[in-house]
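One chain of protein is taken out of this complex; the other chains stay put.
Now for chain A:
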Amino acid sequence: MEFREKLESGQFLITVEVAPPRGVSWEETISALKPLKGKVDAFNVTDCQRSMVRMSALSMAKLLLDSGYEPILQLTCRDRNRIALQSDLLGAWTLGIRNLCLMTGDFTTLGDQPDAKPVFDVDSVQLIEIAEKLNSGRLLNGKELNGKTSFLIGAVHNPFAGPEFLQTLKLKKKIEAGARFVQTQPVYELKIAEEVHSLISSLGAVPLIGLLPIKSLKMANFMKRLNPTSIPPSLIDGLERAKDPVLYGWEYTLDLARAVSEFGAGVHFMLVGKVRELADFIDELRNNRREGP
């Protein structure tokens, strides 16, 4: 069953992030995912995340597809104008890529080529509109395509960003523009997961709660710098006390994933390492859900 069908039939969804390699050797990136084959519903291929050059997400998505993994192509507004975006989207559809996750993207100066010219011709809401337009069989300028796309469009939301009123408004705009699922920034508290889940659902999209295991205090502090309110003091406390912070952070995330699976539509793991453990966890999660009421 494809990701779209699972989403439409209300199945609990598990997506995982895959960063394309920095270079031309891709085989290892794909073979590392092997334990997740048939367990994860779709793989988000990141688009030069944190503004650092990696292999094209489009190429990587196609390589995943050819290797039997269903990709979600991430596309940002940072590096392409509306012509390039439409062109890449048509190319992606032609290559068999069916799922998109569309976002503004990190700014150029935050990456390792800060001297690059940023584009931002369109924003995330407008990019979703563009993809919807292609789905209707037309280009942005109204010209008819020789066949329409039928992308399943996703978006992102950061529950820790502000101002809250405008973030919610923007989320609403994304969903009204055509986003069917929304993946969130990493969440570390059940209460926040519940709140953001109910917000996204109430606006009419399927929420996938973002999860990123914390491996160390250093990483926790880094995450805190990005989203100061996202890391609860109890997590910091636990990491400080833990003999094995990696294990602690991992189990913390899995506990949250279990809790989300009780009420949620799905989770989005933003990690590639620990695939074997993740595969085992997914088995456990799915078995428990099946046995549940």
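Keep this in mind: contacts are C-beta pairs under 8 Å (C-beta built on N, C-alpha and C of every residue); 3 or more make two chains touch, one makes a residue touch a chain; residues count from 1.
The definition used in the following text is that contacts and distances are computed from a predicted model.
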Of the options "Aldehyde dehydrogenase family protein", "2-oxoglutarate oxidoreductase subunit KorA", "N-acetylglucosamine transport system permease protein" or "Methylene-tetrahydrofolate reductase-like protein", which is the UniProt protein name for the chain that has been left out of view?
-> "Methylene-tetrahydrofolate reductase-like protein"
Option touching the unshown chain, where A:D123, A:E189 or A:E251 are the choices | A:D123
Missing-chain contact among A:R80, A:K173, A:K215 or A:H268 belongs to A:K173
Among A:R4, A:R82 or A:R258, which residue is in contact with the omitted chain in the full complex?
-> A:R82
Residues belonging to chain A that touch the chain removed from view = 77, 82, 103-104, 106-107, 109-110, 118, 120-126, 129, 140, 156-158, 160-163, 165-167, 169-170, 173, 176-177, 185, 226-229
